[in-house]
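A single protein chain has been omitted from the complex, and every remaining protein chain is retained in its original position.
When the chains are written out, they are named A, B, C, D and E in that same order, and each has its own residue count from 1.
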Amino acid sequence: MFKHTRKLQYNAKPDRPDPLMARRLQESLGGQWGEVTGMMSYLSQGWSSTGDEKYKDLLLDTGTEEMAHVEMISTMIAYLLEDAPLNPSEEDLKKDPSLAAKYAGMDPEHSIVHGMTASLNNPNGGAWNAGYTTSSGNLVADMRFNVVRESEARLQVSRLYYMTEDEGVRDMLKFLLARETQHQLQFMKAQEELEEKYGVVVPGDMKDIEHDEFAHVLMNFSDGTGSRAFEGQTAKDGEKFTYQENPEAMGGIPKTKPADKRLHNDQG
Amino acid sequence: MFKHTRKLQYNAKPDRPDPLMARRLQESLGGQWGEVTGMMSYLSQGWSSTGDEKYKDLLLDTGTEEMAHVEMISTMIAYLLEDAPLNPSEEDLKKDPSLAAKYAGMDPEHSIVHGMTASLNNPNGGAWNAGYTTSSGNLVADMRFNVVRESEARLQVSRLYYMTEDEGVRDMLKFLLARETQHQLQFMKAQEELEEKYGVVVPGDMKDIEHDEFAHVLMNFSDGTGSRAFEGQTAKDGEKFTYQENPEAMGGIPKTKPADKRLHNDQG
Amino acid sequence: MFKHTRKLQYNAKPDRPDPLMARRLQESLGGQWGEVTGMMSYLSQGWSSTGDEKYKDLLLDTGTEEMAHVEMISTMIAYLLEDAPLNPSEEDLKKDPSLAAKYAGMDPEHSIVHGMTASLNNPNGGAWNAGYTTSSGNLVADMRFNVVRESEARLQVSRLYYMTEDEGVRDMLKFLLARETQHQLQFMKAQEELEEKYGVVVPGDMKDIEHDEFAHVLMNFSDGTGSRAFEGQTAKDGEKFTYQENPEAMGGIPKTKPADKRLHNDQG
Amino acid sequence: MFKHTRKLQYNAKPDRPDPLMARRLQESLGGQWGEVTGMMSYLSQGWSSTGDEKYKDLLLDTGTEEMAHVEMISTMIAYLLEDAPLNPSEEDLKKDPSLAAKYAGMDPEHSIVHGMTASLNNPNGGAWNAGYTTSSGNLVADMRFNVVRESEARLQVSRLYYMTEDEGVRDMLKFLLARETQHQLQFMKAQEELEEKYGVVVPGDMKDIEHDEFAHVLMNFSDGTGSRAFEGQTAKDGEKFTYQENPEAMGGIPKTKPADKRLHNDQG
Amino acid sequence: MFKHTRKLQYNAKPDRPDPLMARRLQESLGGQWGEVTGMMSYLSQGWSSTGDEKYKDLLLDTGTEEMAHVEMISTMIAYLLEDAPLNPSEEDLKKDPSLAAKYAGMDPEHSIVHGMTASLNNPNGGAWNAGYTTSSGNLVADMRFNVVRESEARLQVSRLYYMTEDEGVRDMLKFLLARETQHQLQFMKAQEELEEKYGVVVPGDMKDIEHDEFAHVLMNFSDGTGSRAFEGQTAKDGEKFTYQENPEAMGGIPKTKPADKRLHNDQG
Partner (left out) sequence: MFKHTRKLQYNAKPDRPDPLMARRLQESLGGQWGEVTGMMSYLSQGWSSTGDEKYKDLLLDTGTEEMAHVEMISTMIAYLLEDAPLNPSEEDLKKDPSLAAKYAGMDPEHSIVHGMTASLNNPNGGAWNAGYTTSSGNLVADMRFNVVRESEARLQVSRLYYMTEDEGVRDMLKFLLARETQHQLQFMKAQEELEEKYGVVVPGDMKDIEHDEFAHVLMNFSDGTGSRAFEGQTAKDGEKFTYQENPEAMGGIPKTKPADKRLHNDQG
């Protein structure tokens, strides 16, 4: 169960409105790697967790924090949309190309659909969807996913940082950068502990079952020679990579039989 | 540019048809972490790559191999759908619950839409979409994503392995398990090399910009105490985690101003 | 069964082309609350209806009218796209920021995909989908949904009205405003009649089953005190709201058991 | 900002596992009208709110509660998936049609993708998406939407109630039924207050602008006569409905001009 | 503008309920090539048409007819869902595998979401979306699309025909088969007329612009030799196909430059 305080976790107030930046920030809210993806992934993983309680708590704490980030970015976007142009005259546009840029580059649904408040979409209006999340029941795999979520998210925030000079927006982004540093590092730590227990290859207990003659072979399928650079190096599981310059097709030509007549698969 | 041989990379022939297993295998084809996701992610990343050629080649070689896996699984699914029941009589169903299970549990679109051949969907008929892929332009982040792709995919193949006794299906799965071992390990190796160059926190050059007083703090947002377990441990970047039991809301209560009248935001 | 006349229900001709307004109008066509949502929801509800014939007719009449609105807006958009810039020279752009705004702010798929005619998308190119519709089999709930559809749609049309000065566009919008007034009112009337019969809480016959000690309690989960404003007021079903300042978590800490080994849920 | 307690808001423990019921309950979690839709809609509306604080608090309190419901249902689904059949033998299936039903009717992604824990999908595996939510900036319209959310959700829970005999599942559903009674009633109350202030037709200030000769006319587009039943009745805004038996097409036949040659609109 | 009659275009009444067949029929309603796709494509194309009126009328007549088909199939599905099992006891299931098949194979959203009436989804619950439609502004291309729509639809109806013995269902399917024959043939006729005017290659006026040395070459990218079978045959535009056994990569190795530092594209 959750409780809410109306105070924000950190400042989320720009120095001045900027509807283009509002649109861009939607990536950190409703985009593939945005805060909603973090929140829903970590909470789902936490609720699905049945093992060591410290991982469950780490996931639920972080998922709960991400909700506060969703709140902060939603607030920031609403501030940035204040005073956005609704219907500038042709004359006004002709005088000021920066107004033209704002007017043409805004998300039109910010005004028509949301009354100048945040949506749950990415900057192109793509609705956030649960296909962005992961909760597999296997914590090694999922901790790796979480590290990726925080890496891609921090990368995007770093790019957004250089797309504005607004000190208020930058202040918030500096806070998010720091939290995404922490989250990368904490999930890496958890990942390492779990890898130590279960092995570095996920899942850890199928080694005896797989066809292991193919398990450490760099296969070359091109005229590029770069993959060979890894030949002879030691993989994280302690074995060495070999290299196959010209891998054979081992599987024969498939020949399924014609389908039941009632399917009408006319095929020549 | 690509060339194709009609021979499969490895065997993809079951001992006998099994329409339920055909449906389940769609996860490895058109699911979130299936082979199409690998193929499209690695090729896109390879084509976007501008740095060290060995990473580009590794990505393009692996992306090219994944296409062969898409081909193998598509073939396997078509074999598994041979002889699937189209319209068993009520009497036949009454006699045989295993026939009833097959009939009820099949993907109805395998017959109606695809004439008993593979789709590009997951087992629930969800169409594969490019929102499953990642190509960010940053290879550290993307190599991490690729390790996740291979981890989640190998996890799913491991589960599928225990959902069938068919030796033909298992033979193919054993091959995929091995390749996904290799791909996890090779992308980890590339990831490590890149981390050594750019730092473990992605991206590597924003440390001086972020609010770093928040960059190594485990924040507790719950009555669970598990996150504290990481307090004092050394993060991968060499610094130590601290722990904040009761993080304050630092940001004040937001107060955006009422919107332009022409937006009709009647709000009380 | 339906018949079509090529005459439009009402005027749909702008005074002059305006490709930005064309894009914005797509919201009323293919957006979440657009005319297609109305048409498909009301027709589906009408076809699913088994009770009093007057509601069935009201739904089918209105659904049939919405098709005429789809037609009008599609026509208007095609008119607005006449003469839209395909490839202005850099010089032309440099001379005229209002041309730059038009060129940058148009939906690029209007030209590339649709040859300057309407799409079935929202202004951000999101394809209309049936997840926007509702047809539940319960007319009280669905009449309420229909009132919402007309409310959100009229709100959006009101906003669009202030985004143009074109008298032709405004003439059509004034007609749509009026029809959405009528549709809000007629569905409210139907809703009220049905509530009188079945009760205001949907569905009406589960009162004896629910845990009714929780059925009239305003639960406070925040440090905001606003919800208390409703304490002691009379709800529409005649009972009074009570207020719980600090609701307890009543449910204990969940503890699911570890999964079958064959699922490989490595969890620490 | 939020805080979390690991205790659930209410009981979420079934008497025994039931993988078919687990699948069905996904509707209340990740379906169009499920708890995630409630949570994300109410929080978004609350964060977008700029008017009377009591509505903001009501929205944020209820959104925060919905997160607890997401947690409860996720937990319940994990319990229901314990001991679900992974790979029953043909013999076992032949002996027990109820096992066959379970095996065929389960969501295959519950095992393959989620390791027998909840997803964020509906029972057909459709990923939850933000297109299900509404946050328009206009509280009258959105309060109406919220009443619908609670109505459709309670309707679905009522149906789910009759799809199981499990007393543990039913106990949770009885709680949800009660909360959805409260939420319907509280949002209706807020809606009424707001309607009193702004008028019953949303938005309230366009009456003078619309073509009001069409604003109270029941238009008949069929050979059904049912809509006439509302003729002469008083609409909620105090005016009377009139009835038009055979509405004319008032708009003429549209005639857009042929497109620019460079668009290649070959049209006969 | 449209008018509706409550009478169906043709019979849509099964001899007896069959919830599995109800689910399967959703393909012809809300599937990729279902009736909604026909209706929305033909109407959109008709409304976008600016040339010869006979094509516009053909499109609008057929689009209007498809709406009647949507109505018929919706009705049929509702009939087929009468008496579907909501909650059979374990004992009942154990006695009757055909009941188990019905119970497990039904679309669970037919009951939970739609109260045993039709949805606008495919049999796997995938929501119909406008990405299935085409309206390009070019009638030659679109008439070809329409022939495909009718071909794939008739193929699916043919398969559905053999999935039931119910004479009522079959009666409706026989009617749909006939109409889809007509629609294939009429759109082919229109296509041919338009090809005669504009040429068989769409669009007709780019021949002088394309690199025409590549315009009639069968390029072989495999070890299969089948494509050679078309060598020397006359294409529909009167020219002969040539065959290239081993097409060269003509384009060099691409070398984009490293991105702006502010994008943080760490690449090795």
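Heads up, the rule we're going with is that a contact is a pair of C-beta atoms (placed from the backbone, for glycine too) under 8 Å apart; a residue touches a chain by one contact, two chains touch by 3 or more.
Computed from a predicted model, the values in this text were never measured in an experiment.
All shown chains touched by the missing chain in the whole complex, by label: A, B, C, D, E. The hidden chain makes contact, of the residues B:133, B:164 or B:191, with B:133. Only one residue in the set A:4, A:24, A:154 or A:228 touches the chain that does not appear here, and it is A:24.
Considering D:94, D:114 or D:264, the position touching the chain not shown turns out to be D:264 (whole complex).
By the touch criterion stated above, the residues of chain E touching the omitted chain are 5-13, 32, 52-58, 60-61, 64-65, 72, 75, 78-79, 82, 86-87, 111, 115-116, 126, 129, 131-132, 134, 136, 138, 140-141, 144-145, 147-148, 151-152, 154-155, 158, 161, 174-175, 177-179, 181-182, 184-186, 188-190, 192, 200-203, 206-207, 209-222, 224-227, 229-230, 233, 235-237, 241, 247, 249-254, 256-257, 259-260, 262-265. Against the chain not shown here, chain D presents residues 155, 158-159, 162, 262-264. Take chain B: the residues that touch the chain left off the picture are 1-9, 30, 36, 40, 43-44, 47-48, 60-61, 64, 67-68, 70-71, 74-75, 78, 113-121, 127-131, 133, 135-138.
One rule holds for everything that comes next: only the chains that are shown with their structure count from here on.
Touching chain A and chain D together: B, C, E.
Comparing the residue numbers each copy contributes, chain A and chain E share more than half of them at their mutual interface. Same interface as D-E, judged by over half of the contact pairs sharing residue numbers, among the pairs A-D, A-B or B-D: B-D. Chain B and chain E have Cα centroids separated by 29 Å. Separation between the centroids of chain B and chain C, computed from CA atoms only, is 33 Å.
Those residues of chain E in touch with two or more other chains are numbered 1-7, 47, 96-97, 100-101, 103-105, 113, 115, 121, 124-127, 137-138, 159, 162, 263-264. Taken as a contact graph, the chains are fully connected, with every chain touching every other chain.
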